[in-house]
Every structure is written in structure tokens, then in C-alpha cells.
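One protein chain omitted, others in place.
Take a look at subunit A:
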Amino acid sequence: MGNITRRAFIKFAGLTSVILLTGFPRLGSGEIISNNFFDTPVGRQRLNIIKTRQAGQYKDDLILREKFKMAASHENPMIKRFYSEFAHHPLSEVSEALLHTHYKARV
């Protein structure tokens, strides 16, 4: 392999893998071929994990609704207690002090 440097080879290997893994051949041009992450090879590998975890999350929704009879946030008895004992109502002074914030530009 006399005149191939490690860096040149990695560049070749890397290029191949970019195409194989991400499907984003956009060297130099900055152009993105696919905007949909889930249509890229990396995205497709993630999608199955996303799907199964998502199913788990909706299963929890079902358990909460079936077994604990709580679908919407105001149905949580502890939420009711929190507001009646402490925060009074949403957007109250206590809420503003503890639960809200403000944002500043960072440039």
C-alpha cells in the first residue's frame, strides 16, 4: 500500500460509510438529499427502536386510563391538591414565581 496514506484511505472509507449510513451525499454543496431522518439508513435503524418505545409509552397511557381513570391532566387528584393547597390556580402569582421563566437571546 505504498502511496496510500491512512488519512486518504479513511477519507475513502468515510465517504463510503456516509453514503451507506446516512444517505446524505452533500459534500461541498451543502445540499441535503433527504430531509426526512426516517428515510435515511441511520433513521431506518433508529425507527424500529422508536416504534417499540413509542408503543410502550402509549401502553402506559392506556394503563393510566383503564386502571387509574386518568386521561387528562386536570383529572390527577394530586394536581387538584397542589392548586388548592398551594398554587391557587394556573398563572397565579405562585405559579409565575415557581413554574414560569423568561428567555433571553444568546448571540
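Everything that follows uses one rule, which is that a residue touches a chain if its C-beta (ideal position, glycine included) is under 8 Å from a C-beta of that chain, and two chains touch if they have at least 3 such contacts; residues count from 1.
Everything that follows uses one rule, which is that contacts and distances are computed from a predicted model.
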*UniProt protein name for the omitted subunit, picking from "ABC-type branched-subunit amino acid transport system permease subunit", "Alpha-ketoacid dehydrogenase subunit beta", "[Fe-Fe] hydrogenase large subunit C-terminal domain-containing protein" or "Extracellular ligand-binding receptor"?*
"[Fe-Fe] hydrogenase large subunit C-terminal domain-containing protein"
_Sites on subunit A contacted by the missing partner chain, in the whole complex_ = 1, 4-18, 20-22, 24, 26-27, 32, 35-38, 40, 42-43, 45-66, 68-80, 82-91, 95, 97-107
